[in-house]
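Complex shown without one protein chain; remaining protein chains in place.
Moving on, here comes subunit A:
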């Protein structure tokens, strides 16, 4: 995914744009140091305050993974994804501040802890040492897959006598609602031992997303830019398609008409 960052406020020539390749699983403020440095060269110091990003008038929430933002807001548009960078007029009512990398780490770890509260009543993550938590964060920050998964694999285990996690960490996003996301308690395994599917989840917590059986498909259900089959077991999705924060971030977007 290529991102073109357009500097919206100063009309200059070639310095107004920068191309970057951004990881889907990371966060905007974690991967845009280059952007800051680039634009700071062409701006006056006094004009620079906190950086923020916007797409077609919508401020972009840095605390959402980049891939989620793209799927939700721009997946039907052509690449590169044109994002505008701002250094002024921070939208206080819409965006969380990101005062430092500590804020990103705190947010990321808070999501991981909540995911484990759902999966394991927090037992696995609480048993880890501080250095293990640090390793998860450093793995994400430095894009080190092996470093990250050395610890994260423990969060994907479950007792032998169970068929899955206690509850599945998921959030369902739609741009059409005031509520930022739907998150509820949902078990991966039914009482009769059958594995619940993605379709089961949607029918239960977001029925409007799923087309009636003989009706026309109105929406796409997207994770990481793909539409998994609705018959996919949710437990499998949670183990294999979660973001690094251990949540399944699911976008419901209108079916593109082309």
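Quick notes
We take it that contacts are C-beta pairs under 8 Å (C-beta built on N, C-alpha and C of every residue); 3 or more make two chains touch, one makes a residue touch a chain; residues count from 1.
As a convention for this text, contacts and distances are computed from a predicted model.
Between the listed names "TFIIB-type domain-containing protein", "Ubiquitin-like-conjugating enzyme ATG10", "Protein pelota homolog" or "Dynein axonemal intermediate chain 4", the UniProt record for the complex's undisplayed chain reads "Ubiquitin-like-conjugating enzyme ATG10". From the set A:18, A:43 or A:103, the residue in touch with the chain omitted from the display is A:103, counting the whole complex. Taking the complete complex into account, A:93 is the one of A:19, A:93 or A:217 that touches the chain left out. Of the listed residues A:146, A:161, A:216 or A:231, the one in contact with the hidden chain in the full complex is A:161. The set of subunit A residues touching the chain not shown comprises 61, 63, 92-97, 99, 102-103, 105-107, 110, 113-114, 117-118, 122, 161-163, 169, 177-181, 183-185, 187, 189-193.
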